[in-house]
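The structure appears right after this line, and notes come after that.
A single protein chain has been removed from this complex, and every other one stays in its place.
In this document, chain identifiers A, B and C correspond to the written order of the chains, with residue numbering beginning at 1 in each.
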Amino acid sequence: MKDIVKITSDIISLDEIANALLAKIQNKEVKTLAYEAYIPMAEKSIQSLINTARQKWDDLIHVAIVHKIGDCPVGETSVVIAVSSGHRKQGLEAVHWLIDELKVKVPIWKKEVYTNGGPDGTDGGEVWKANNALP
Amino acid sequence: MKDIVKITSDIISLDEIANALLAKIQNKEVKTLAYEAYIPMAEKSIQSLINTARQKWDDLIHVAIVHKIGDCPVGETSVVIAVSSGHRKQGLEAVHWLIDELKVKVPIWKKEVYTNGGPDGTDGGEVWKANNALP
Amino acid sequence: QGNFAQFTVLYFASAKDASKVDTDKFEWSAGINAQTLTNLLVERHPDLGYVLKTSMFAVNMEYMENDSSWTVQPGDEVAIIPPVSGG
Partner (left out) sequence: QGNFAQFTVLYFASAKDASKVDTDKFEWSAGINAQTLTNLLVERHPDLGYVLKTSMFAVNMEYMENDSSWTVQPGDEVAIIPPVSGG
């Protein structure tokens, strides 16, 4: 659990850093995630969340939200929420709000596909996950 | 200022998304940033911030902080703070705290190198920037 | 079937596992609300009963209240939205 601390003159690659972090995460049980979406409604509801965020934090400049569907091996990025803002406090708060809202409102579903024993102790199997609250 | 909203079965590249966002930012006046650091003290103080963050948020799993030094054209990543945590609330709060602390405590300096008229109206020139508070 | 007004139903995630189809068509009639829609769906796909207890309906990509404040209109796209888990 050694932290990564680096002051570097190299160009910084976000993907490399994410991969280095994720490589440390042990993949014990869940082999693969698979995401499914009601794509047009998901895009519409994400855009609607962004519109609301722009009203709540009037300092936001640019917003990008990208979500993976299909197979997503543990360790690959499933969702990115990126914002630019005049002041970092607004940007950070907006990201926090956007991921919270996305997780309970946007019609996207995650399935865990087990290989080394499912949650019920059996081998294999698949389970649809649920986030905290109903939309 | 069109938002980026995408549901995709492609592998997500954080670098591509960051570049797409940053490409939208108009580079009007500041041509290049140049960072300088007291490298061993910067690494030590970043590690110390991480240690404190791990005490404040006991749910943090992995932490990576990488800061660029030398020339950093506007649009290139200057700093990354990445954490993994059991609960996203703790991770998001820790990132917010870490960037706030890094900006006022870690011995790293940013110089803006102007080409199209400096802040005093003259052409060219360089200015060392200061963040909000003294360390 | 072209002589009758219809509406479309979309099934996702655990709802699709239960119905074994992505989508199908239902004959429209006046007054189909959340309760009667649930009955129609379980009649066609008995395994859906359990899933519907925790699902929402979206009509034309808008979440609907789980009550009788709305009815299905001809041509509507009704989606069954099990508890979401994006992110």
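Assume contacts are C-beta pairs under 8 Å (C-beta built on N, C-alpha and C of every residue); 3 or more make two chains touch, one makes a residue touch a chain.
Given the structure is predicted, the values throughout are model-derived calculations rather than measurements.
**Q** Would you mind listing the shown chains in contact with the chain that isn't displayed?
**A** Counting the whole assembly, the omitted chain is in touch with B.
**Q** For the chain that got dropped from the picture, name the residues of subunit B it touches.
**A** Counting only subunit B, the missing chain is touched by 35-38, 40-42, 44-45, 67, 78-79, 99, 102-111, 128-131, 134-135.
In this text, only the chains that are shown with their structure count from here on.
**Q** For subunit A and subunit B, let me know how many angstrom lie between their CA-based centres, rounded off.
**A** The answer is 20 Å.
**Q** For subunit A versus subunit C, what separation do you get between their C-alpha means, in angstrom?
**A** 28
**Q** Give the residues of subunit B touching no fewer than two other chains, as numbers and ranges.
**A** If we look for residues of subunit B contacting two or more partner chains, we find none.
**Q** Touching two or more other chains, which residues of subunit C qualify?
**A** In subunit C, no residue touches two or more other chains.
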